[in-house]
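Accompanying notes for the structure given below.
All protein chains of the complex are present and in place, except for one that has been dropped.
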Amino acid sequence: MFQKSRLHGEFFMQGDIACAEGALAAGCRFFGGYPITPASEIAERMAYRLPLLQGVFIQYEDEIASMAGILGASWAGVKSMTATSGPGFSLMNENIGLGMMMEAPCVVVNVQRGGPSTGLPTSWAQSDMMQARWGSHGDYGSISLVPNSPQEFFDLTVTAFNFSEKYRLPVFIMADALVGHMTEKVVIPPVEELEIINRKYTNKKPEDYLPYDYGKDLIPDFAKAGDGYRYHTTGLTHDKRGYPDMTFECQNELVPRLVNKIKNHIDDISLTEEYDIEGADVIVISYGITSRTVLPAITMAKKKGIKVGYLRLKTVWPFPEEKIRKLSEKVAGFAVPEMNLGQISLEVERCAHNDSIVKLVPHPGGAIHKFEDVLHAIEEVAHGK
Amino acid sequence: MANNTAQLQEKTHPMEDLLRMDRMPHIWCSGCGLGSAVTAFVEGLKKAGVSYDKTAIVSGIGCTGRVAGYVRLDSYHTTHGRAIPFATGLKLANRDLTVFVFSGDGDLFAIGGNHLIHAARRNVDINVICVNNFIYGMTGGQNAPTTPLGAYSSTAPFGNYEMPFNLVGIAAASGASYVARWTTMHVRRLTDSIATAANKKGFCFIEIVSPCATVFARKNKGGTGLDMLKEFQTRAIIDHDADPTQIPLSMDNEIVCGEFVNEDRPTFWENVQTGIKSRLEKFANWEEMQSNSRKISHKTDRKYTVSRDF
Partner (left out) sequence: MRFWEKPFGKEKPKTICGEIHIINDRCKGCSFCIEYCPRDVLELSKDFNKKGYHPPIVAKPDMCTFCGLCEMICPDFAIFVTEKEE
């Protein structure tokens, strides 16, 4: 019975449930969470499915404990995950910093809802995008993936686990409540057809092993608790032995590595979807559910004769700076519809050429963009205003 | 009197195999009880006979939080107050490990209070050692939830007038399987306590009352670390039958030590496993879940997204 509990087939499935199934398909066997609308369904599905797969489900007393718990499980060698929304994500940020500093692989799903504070619990927004990059204090690299459909929620959860195992850090999936609660067709392939990456365990002996020694890829080898390595790891600035070393030299070696670990591998991590980029005058950059709601506006703009390209960011962080820079030299400008009052549009503005126009189509959340607003923005960019 | 001090030659300190000797001498002050607590811990581990490779120690932030850095086991120095949920995750993910949490009174009962009571409620199989020095030592002597009534600290310059916590009372009331309190003077009994806790399943809590020579003693006219230890010796009594909820600590009352609770209760994992086992077969409609899907007739196209016509 336990072996047969791996689902595969075509299902009519809610986004949150697809996320949970994606995690299980990737090999996640520990979930520590706390209920919050709209991410509770992920916890509920995990509570139901993990015992069947001989995993561990624990509903912690708060989100702070959830984040600490999944880091602990990660150090025991188990793939772990938590799911929350805006208020919980704010609480988790201190321990996200710990995960970044200790370099523990895990996945944090933030099904974004209207903010700030308690905001719109049952309605969506995309206003945590900057928090995914800069939420915790200090400098670190961040990987954030944004799905736009339940099928993609499944796929990107598997990808998120792969990135977290490969690059040894907590990876964020920044979904929104609309994608989380939408029910659509989801195709779950057999596990053999998925690409699953596992963390690289060290093959050195315990006497020779240094927990934070790294090669050219800037990623140290992992050793889990109970294998006899008896290492020390800490949230303090540490040297290669894992011991605290509070000097400038140590900080200078450690923190730039945490940032460069992601920056150097941006080609591997950055996933985008493009249509009609060649010869376009205006490119619409969008992510998440907005990338689907802008399609009628793009169709209308094309009927009016404007050459519109479509760039969807599946990986929002690390932001594809080079790509935007190169594109900005060829186009009149970008229209950036997003469900916040200007977050990723700031990144686009930063990277775009001086002469190109970046027009934000803001939305505070709670509903979807009116297609007239997006159309209007596309026209303004095309006509050079 | 001839100087009979023997220099270290071919003999090494018997605890050196479990200590990170490359980090000695440690940062704790002269007269601090933490070193004695670590000695008792190391001896207790040896006595318990647990495998050192399968033992992990998690600590929080503070003077006691530095213990993880000095003990040569799989050690984790986590964020302030969050050692217990981290240890819970570690233990549940690998149930062969013996997990110890070694942290201070402020770390475990102020910022980490919520986590402690829930871990005790669940009876997670971890062993929590709380070194109580009645103050926040590392940050310079601020008030702690255990600072006795009327004591001085840097954030209570006119004296502390909040009622302090009774740590063993909270642990016992929350459902711990093993609750004990000792001072750093009771080294042998503390060693035995730690050995018992290591081999006992369920949430084990040991409070170690420790002198803080540099901040608590200085602000409260306690003298040196040795003077505080002598005071503990005068005030400490051992009473295993005491009700842990009735033995608070104050500036001058008795320090009641002993093993107050030593029961066998099913742990979190045991409860969950036995509880759901019988229902798994009945309720988990695996067959129905799988039959809800159509058989895949072609190779999966995982780039399946909504079709767009533009």
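To keep things simple, chains are lettered A and B as they appear, and every chain counts its residues starting from 1.
Rule of thumb we're sticking to: a residue touches a chain if its C-beta (ideal position, glycine included) is under 8 Å from a C-beta of that chain, and two chains touch if they have at least 3 such contacts.
Note that the structure is a prediction, hence the values are computed from the model and not measured.
In the full complex, the chain left out of view touches B.
By the touch definition given at the top, chain B reaches the unshown chain through residues 1, 3-8, 11, 13-16, 19, 24-26, 28-36, 38-40, 43, 184-185, 187-188, 191, 213, 224-226, 229-230.
The rule is short, and it goes like this: only the chains that are shown with their structure count from here on.
Listing the residues of chain B that touch chain A in their complex gives 20, 22-23, 52-54, 56, 58, 68-69, 72-79, 82, 84-94, 96-97, 114-115, 118, 268, 276, 280-281, 284, 286, 289-290, 292-296, 300-302, 304-306, 308-310. Residue ranges on chain A touching chain B, taken from their complex, read 1, 4-5, 7-11, 29-30, 32, 48, 51-52, 56, 58, 60-62, 64-66, 68-78, 80, 94-95, 97-98, 102, 148-149, 151-152, 155, 184-185, 187-189, 193, 224-236, 241, 243-244, 292, 295, 298-299, 302.
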